[in-house]
Structures are given as C-alpha cells and as structure tokens.
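Here it is, the structure, as structure tokens.
Take a look at chain A:
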Amino acid sequence: MERDTILHRVRTALGRTANEAPAEPPPVYLRVPDWSLEERIRRFTEALEALGGRVYRAGGTAAVQEIVWEILAGRSAIVSADGLSGIPGVEGPYHDAARIREAASRVDAGITGAEYALAETGTLVLLAGPAEPRLISLLPPIHIAVVPVARLLANLDELLTKVPDPAAQTSAMVLITGPSRTADIEQILIRGVHGPGEVHVVLVDSETG
Partner candidate 1 sequence: MAPRVSLFVTCVVDQLFPKVGIAMADVLERAGCIVDFPEGQTCCGQPAFNSGYRDEARGMALHFLDVFRDCEYIVSPSGSCTAMASHHYAELFHKDPARMDEVRRMASKVWEFSRFLTDVVGVEDVGARFEHRVTYHDSCHALRELGIKTPPRKLLARVDGLTLAEHDATEECCGFGGTFSVKFPTVSGGMVRTKIDSIARSGADTVVSIDSSCLMQIQGALSRAGLPIRTMHLAEVLASR
Partner candidate 2 sequence: MPIEQPAKIDQTLQDANLQLAIYSATGRLMAKRKDAISPDVCPDYQDLRTQANLVKKHTIENLDYYLEIVEKAVAARGGKVVYCRDATEVADFVLKLAKERDARLLVKSKSMTTEEIDLNERLEHHHLEAVETDLGEYILQLAHHKPYHIVAPALHLTRYDVADIFAEHLSAERETIPEKQTLMARVALREKFLAADIGITGANFVVADSGAVVVVENEGNARLTSSAPPIHIAIAGIEKLIPRAQDLAVFLRLLARSATGQPMTVYTSFLSGPRRGGETDGPDEFYLVLLDNGRSKLLADKGKRESLYCIRCGACLNHCPVYRKIGGHSYPWVYSGPIGAILSPQFMGVTHDPWLPFASTLCGACAEVCPVKIEIPRILLELRGEVVAAKTREKSNRWERLAFRLYAWAARHPSVWSAMGLAASAVAPDVPAMLNRGPIADWLSQRDLPPLPPKTFRQLWREREGTGVR
C-alpha cells in the first residue's frame, strides 16, 4: 500500500511509467594504481601508522606467534579462527554466538584474519563468516589482524574490482581504517570510543608458513 503510493508518486514526479527501463547508468569509475608489492607494503604501513595503528612483518607462522605474543604482553585475547591458538592467554576459536559475545566482551584483545588489506588507506577488509565473527574485531579494546602480504591490494577500487558485489559473499563486509576514534568534544581526537583503540596488523610473508 505505502509501497505502491510511493512508487506511484515517484513515477509521476519523474514522468516515468512502470517497468520503463532506464538508460544505461554512467560507466563505473575505478582507478587501480600499479604498485609493486614493496610499494604497497610501504604505503599500507605509512597510512596505518599515521592513524596510530602499528604494522609488523612476519616471515611465517612461528614469527607471527612471537609477534602476537609480544603485542599481548600477557594480556588476554580471543582468536577468530584456528591457526593462532596456542599462544598463552589466547582462547577460542568459538563457534557459538553467545560464547563469542561473552569472551569478546571480557578479553583485552581480539585476533582476526582479514580477507584483504588496502595499501592506499591502511585499511583492513573483513568479511563476516564462519571463521570471522563480527564482534571479535569490535568489542575488545585491542584488535590484532594477521594478513598475508599476498592479500594486500592497492586501494578500494581494486577491492571492488575483485569483489564487485560483496553481498554475494557475506552479509557484512567491514572496512577498518585505523583505531576507533571521535572528535565530538571540541574536535579533540580521542581513540577507542566504541571500537578498539589499538589496531595492530601483522603482515605475513608466506601464506603456507
């Protein structure tokens, strides 16, 4: 009822008729710079660190474990998927929503992967899925993401070239660019409002490890 009224009003206002196909939309505008891997790593690191995040490089899984262990410095953590369990104080992965929520609200850090990372802006791309619950990168005050360097894309345009319709893969894709922040009080920058105030990204050289 409301639907039909609104569609009717819109059509009348525009002088269109039902089922009238529109002209072609303007062609999409995507610009992907051609950056070498080293260039992408350099840009990613600069961009994220300028926002107050930290970037580390690891040669393989053993090195990742060590780096994460050092970042945690004894603080508690939950991990989103297999592969990083085994560090003292790190729990998970859990597959039950209630348990994830309870643990993520309690621990100091959430450790996740990332489907991609974007060099230009220092952005992490997380797709919600069985191995990536939404709340682990969100509730704890610290977010640690482990990303293979091969997943480092140039920019948003390259992401949307590779993933033209994120909805085909997940109900929730989130792009994370640095720590949670606000400037709502006198425009003073404060990190860690509702999301993590610390973001650490470990870039892993080889995917096999």
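Quick note on the criterion: a contact is a pair of C-beta atoms (placed from the backbone, for glycine too) under 8 Å apart; a residue touches a chain by one contact, two chains touch by 3 or more; residues count from 1.
As a selection rule, all candidates are chains of the complex that A comes from, given by their letters.
Model, not experiment: these values are computed from the prediction.
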Among 1 or 2, the complex member that touches chain A is candidate 2
Per the touch rule above, chain A residues touching candidate 2 in the complex are 2-3, 5-7, 9-14, 16, 18, 20-23, 25-26, 28-31, 47, 51, 94-97, 100-101, 105, 120-121, 123, 128-130, 133-135, 138, 156-157, 160-161, 164-168, 170-188, 190, 192-196
